[in-house]
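Here the complex is missing one protein chain, while the rest keep their positions.
Naming follows writing order (A and B), and every chain is counted from residue 1.
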């Protein structure tokens, strides 16, 4: 019940980020809603297909569709203010990231995966939506190049999987994992923390060749 | 039996549209066949995976492969006349759209999905192939930006799901849904009907930033 609420909240904020990107690429209303929905549910769909939980919850439960559609409509109607508010959208997105890290890892563990692979599935839950959103609008997925995005998700998911495996109580472990994920992401946004890039240059370039 | 024939016919026409795009991007014969197959079956594969009908019919039944391959070969050999005939290809595609809306929605309902999600899966059946075709050739999926494409699919699928849910007889409901989908798509092609685009401009621009 509580997990459901968290999952729906993360769905909503990811759908906002998807819709914002759809608006920026001048899709029509419906295209914006589709990208919002894809950004919100693709990670969870991939996780559910890979662990064999079919039909995936985002297909079986209409509330995920409703949350994504509401976020998409909101972002479509308020596209100009949202476009100016780059930072708040990033913060929203960081919140969704750490929420999905918790719910994704827990669901994978509940389906009997070993801890290392549950952490990977938690990360897939987090970044799947961003990958779908960026591919649908022909971007190199920013989760693969922006500073500490996927790695923040993996750190959160991994610490949750490890804590559960060690038998620690669930709520503190989940809170710690979410906080670690959020902390890394915020450091990346505000302090520019990033991983090394091959070839010796310190900054990550943004051209796609 | 009758549904099978419809499904195979839609597979054939979607494969034509995929192969045409592959030829335009100067893929070789085999690449054209792969894009034709992807355009024809991706929607149905996604639907079947999401409702848990594995192996998907397009994998279990060789006739889908044969229909897609025949269409791909035809489009490859007759690529120049087909490239000049933009309008007929659009009409073919619109026919495939409304056929898939019917079969996709019916299959999702038969697997016990609630009407709203069955309509979404009917739409996914329709647009999945186009999304795969466009991503494989590095286009922003035209089903997300061209006039009333996905929305025509959803209107058709939604009216079928609603009609079944209300207990109306199946054949008239299916015909109505297909006709509604076709009507909206034809109005988009011939009259330029379209949805609003965010940011105030009336026409949908085609640049991808």
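By our rule, contacts are C-beta pairs under 8 Å (C-beta built on N, C-alpha and C of every residue); 3 or more make two chains touch, one makes a residue touch a chain.
Please read these numbers as outputs of a predicted model, since none were measured by experiment.
Checked against the hidden chain, the listed residues A:10, A:35, A:51 or A:99 yield one contact partner: A:51.
Screening B:62, B:168 or B:190 for touch with the missing chain picks out B:62. Among the residues A:38, A:89, A:131 or A:157, only A:131 touches the chain that is left out of the figure.
Where subunit A meets the chain that is not shown, the touching residues are 49-52, 111, 113-114, 116-117, 120-121, 127, 131, 135, 138-141, 144-145, 147, 150-151, 154, 194-199, 201, 204-205, 208-209. Although one chain is not displayed, its contacts with subunit B can still be listed: residues 22-32, 34-35, 45, 49, 54-56, 59-60, 62, 65, 76, 79-80, 135-138.
Following the convention adopted for this analysis, only the chains that are shown with their structure count from here on.
Taking each chain's centre as the average of its CA atoms, subunit A and subunit B sit 28 Å apart.
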